[in-house]
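The complex appears here minus one protein chain, its other protein chains still in place.
What follows is chain A.
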Amino acid sequence: MATHIAPLRKLWALHVLDGNDIHLSLKELYEKLSNGKSGCYWELFEVYKHLRSLGYVVGRHGIPWSVKGQHIKSGTCSLEGSQESNEMLEMEPKDENSVIELFNNMQITDVSPAFNVYLPNSKFRKSSPGDPSFVLYISRCSPPSRVEIEALERKHGAIPFKFCHVENGRVSFFSFAKTELPVLS
């Protein structure tokens, strides 16, 4: 494992690569994620990590799954296992960027969706991912208003969406679903 301070992209790979050195990688990773314009990535990382550790398939909304020319294990989009890591480090810059940009340039805004999430065991395939089980928004400031939620319902149609709130290391997910109580007799 490289001991020099690597750019963010390699830290990401190193973090998930090597369980033994994970402690060091995480510290470097934390520092990187807290600095400057990548300061908002920490919450994204927490959410991503939380869902991935439970087996969910998580992809960035709006970024295509397949990376041309790579043999990425189907069913995952993260970078686990030494085989993928070697492949990733060997990737062409163009392709490397498309995976790294999972977090680069990502802004948490209440109006742009962060992730597409698929259930674990859902026979997910990168070549044809299908519709996500739900789209996830990361909320920073306040809960969404009714107007905001309605706009999202129009945008996503049949695909459900959830809001995720991260604070103090706690990741919580909420649904705001339209309903209509039945008329009783």
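Some notes on this structure:
Methods note: contacts are C-beta pairs under 8 Å (C-beta built on N, C-alpha and C of every residue); 3 or more make two chains touch, one makes a residue touch a chain; residues count from 1.
One rule holds for everything that comes next: contacts and distances are computed from a predicted model.
Entry comment: the absent subunit's protein name, as recorded by UniProt, is "tRNA-intron lyase", drawn from "tRNA-intron lyase", "Proteasome subunit beta", "Hemoglobin subunit alpha-A" or "Calcineurin B homologous protein 3". Although one chain is not drawn, the whole complex shows that of A:Phe45, A:Phe115 or A:Phe134 it is A:Phe134 that touches it. Although one chain is not shown, part of chain A still touches it, namely residues 50-51, 54-56, 119-123, 133-134, 139, 142-143, 145-147, 149, 160, 162, 165, 167, 172-185.
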